[in-house]
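Only a part of the assembly is drawn; its chains keep their places, and the rest are absent.
The letters A, B, C and D name the chains in turn, as written, and every chain counts its residues from 1.
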Amino acid sequence: MTFQNREARIDFDRRSRLGMIEAVWGEHKTSDQIVEILHSFKAQKEGALVTRVDQQKADLVISRIGFTGVEYHARSRCLTFGSPFKANPSFGEVIVLSGGTSDLPVAAEAELALRWHGIKTELLLDVGVAYLHRLLSQLERLKLAKVLIACAGMEGSLPTVLTGLVPQPVIGVPTSVGYGVSFGGNSALSGMLASCSPGLLVVNIDNGYGAAMAALRIIQLG
Amino acid sequence: MTFQNREARIDFDRRSRLGMIEAVWGEHKTSDQIVEILHSFKAQKEGALVTRVDQQKADLVISRIGFTGVEYHARSRCLTFGSPFKANPSFGEVIVLSGGTSDLPVAAEAELALRWHGIKTELLLDVGVAYLHRLLSQLERLKLAKVLIACAGMEGSLPTVLTGLVPQPVIGVPTSVGYGVSFGGNSALSGMLASCSPGLLVVNIDNGYGAAMAALRIIQLG
Amino acid sequence: MTFQNREARIDFDRRSRLGMIEAVWGEHKTSDQIVEILHSFKAQKEGALVTRVDQQKADLVISRIGFTGVEYHARSRCLTFGSPFKANPSFGEVIVLSGGTSDLPVAAEAELALRWHGIKTELLLDVGVAYLHRLLSQLERLKLAKVLIACAGMEGSLPTVLTGLVPQPVIGVPTSVGYGVSFGGNSALSGMLASCSPGLLVVNIDNGYGAAMAALRIIQLG
Amino acid sequence: MTFQNREARIDFDRRSRLGMIEAVWGEHKTSDQIVEILHSFKAQKEGALVTRVDQQKADLVISRIGFTGVEYHARSRCLTFGSPFKANPSFGEVIVLSGGTSDLPVAAEAELALRWHGIKTELLLDVGVAYLHRLLSQLERLKLAKVLIACAGMEGSLPTVLTGLVPQPVIGVPTSVGYGVSFGGNSALSGMLASCSPGLLVVNIDNGYGAAMAALRIIQLG
């Protein structure tokens, strides 16, 4: 069923069609548009996930929304409404790794989106390749996860090294962390695509949510 | 164990570490280098897969190799030595789709690499989005596969449309088919990365082998 | 006749030469420059359309202009002076589609520019390809229009799909909606240019006004 | 109805759906693939247009095809089979302009594709802006056409100047003629997209066929 609010149509069929709820991409939307969309979700008795919302916009939404249950997650820059799906332990676990502290918002967005869909998820920070032993010391732990999401900016070699070490699916998320040639994340992106490690998968720069939905597609197979 | 021939060291441990054999990337290698490498594989009693070998180089290798069992697959531009793994039906099936006839070499490389690892694989050609009804008419068939690999050049929108229609993992392979702005495959690549469909995964341009190894990682999970 | 104000010469002959009024591109102009230009239009008894004006600049212009009839259209970020042309029903209708809510300013600019020239125009939002059935359900409606303008950001595949479905002229407007590889609209732009659908026409990123003027040129033919 | 030959499915419904025949893009296809496709067209009693075929590939196709009626057009690098549509004078005329002799193959491809669909078409060469009086002296003649297709390489300013002079739809085709910064046609492409003339429409670099199909869509409206 397609509910049509004035300026946005929400894809409420997405859950049955794809097994995922429709996330709202908040970056280019005004707080008024987000308020209106959240009212649509509430009217449909659906929970909601709004990504890329800064603190100021989130405050405006919460002060104007007129009902409770909307929560802001500063670390991942997301708004949620309602409750996440209950974790399904048979799905197994996803580990989200990040090369450095600065990649945290992207890694946290992936983690929240997965947990919101009921997937057990752990965040493992600061395992960049400049200090390889940190990563190698976690190897046995990593082999227990079902899917690995590796966020990295600058030269983005974390997923390349990781894919050479473990047999599971690895999803690389280039981040827009860096300056000079790495400004905007393009060095990390092309490094991951060009990777010599066989079978590394890639999503758009900073697209933690997309990596999470890809992991969800994989993990639902089993 | 690492066998060291004169100019290349083969990663014969890859099978136990990652569940895959080491493929040899033939594009920048001379026929003499490939002959030498195939001898290493034979000495180790390992089968081999050499990608990106044109007809002329393949002929040279086969005429000089001095033993039997090396076969050239013109459609996918690959050389193989030995026998593929026996198909493991419990792994389920992968469907490789292509937008147009010109994407065939890339799609066929993915298909051969999967079959070589014992994965049941079907090739579905010419289902580009300019004639949408072709694709829609295959929808129920597609939902039976475990992983979909969608190869597309030009604007590369096939995987975007597909990811909006089915819940499984979809791996987009941009191809270097096109001219003008799409020359070299960059339009297709950035279109797939920028896709509005949630959870689309991407590999390097023309990287049929990489998409196959990623599908292998996913399909081995179950 | 060319009226010369101090720092800008207005092309008042454009109506007779090209059948369109000269729009003023407001983005790089100060409010003082816009005020001065609007006085020139008023002196010539001409209506005016000023594009790319943000709310703050618009408020300054209206507070300083010293005469009535200047109106700000927030959704399309345009200022107008005077009255639009009376609709000419024999020209037929243009439908402006957009892939997502975030494309609205561009789509609305196209719609306003067309209505200002007397063209009947409808806006159809949120028909992106990630939920294909929305678009397919509108197909018969779309076939009644004379020209379709399809605005899309991210991977920009809406106009490609549309051009494969209907026989009319389709004008693709890439929008600067997106992040990572789609930042600035270049993925959408090159996707539309590289499109495998025959006869898709493209204008500059975010150029809703240009798409409208192209549609006007087409629709005036009949 | 969709006829499926071994490696390519032809979209024989395109004529009823879009008013155009499916052209075959010959650039990445082998002569054997083209021969097989032409047999499909003949079996369906359909005429065919194959673009981007060099002389050598064309000779191979004609020598192997085994039936008559296949003709090579060296100037436009196209193969045709069967007869073009009879011209429909009520559709009006298209003029294809080119900035220099080197743009000829692109302009001729557009001209042939239009004539093949029954559109009266004239080719006007060497009217580049470096000698503006050539272009201005043709102005009255140009105003009689229904659509103008302007092919230009290097800086590609011909369509910009033209769109400022005439009220009809103008389709700019950037060509890959040039060297240095204009190598590959990107300067001409971005110049046309960035044009200050209102309503200029653009297709991919060297896409004479695409410009022709867009003109066909426009001209069929009337």
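Following the convention adopted for this analysis, a contact is a pair of C-beta atoms (placed from the backbone, for glycine too) under 8 Å apart; a residue touches a chain by one contact, two chains touch by 3 or more.
Here the structure is a predicted model, which is why all the values come from computation and not from measurement.
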Exercise. If you can see 4 copies, how many does the complete assembly in this structure contain?
Worked result: 8
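Note that only the chains that are shown with their structure count from here on.
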Seminar exercise, completed: Intersection of contact sets, chain C vs chain D, gives B
Problem set entry | Distance-maximising chain from chain D - centres being C-alpha averages | A
Exercise. Counting C-beta pairs in contact, does B-D beat B-C or the other way around?
Worked result: B-C
Exercise. Rounded to the nearest whole Å, what is the centre-to-centre distance of chain B and chain D, using the mean of the C-alpha atoms as each centre?
Worked result: 35
For this session: Provide the C-alpha centroid distance between chain B and chain C, rounded to the nearest whole angstrom.
Result: 44
For this session: Two or more other chains in contact with one residue: find those residues in chain D.
Result: 189, 204-205
For this session: Spell out the residues on chain C that touch chain D in their complex, using ranges where they run on.
Result: 17-20, 23, 146, 164-171, 189, 193-195, 198-205, 209-210, 212-214, 216-218, 220-222
For this session: Please name which positions on chain B make contact with chain C in the complex.
Result: 99-100, 128-132, 154-157, 160-161, 163-165, 178, 180-182, 186-188, 190-198
For this session: Spell out the residues on chain A that touch chain C in their complex, using ranges where they run on.
Result: 2, 7-9, 11, 13-14, 25, 27-29, 33, 52, 174, 176, 184-186, 189, 204-207
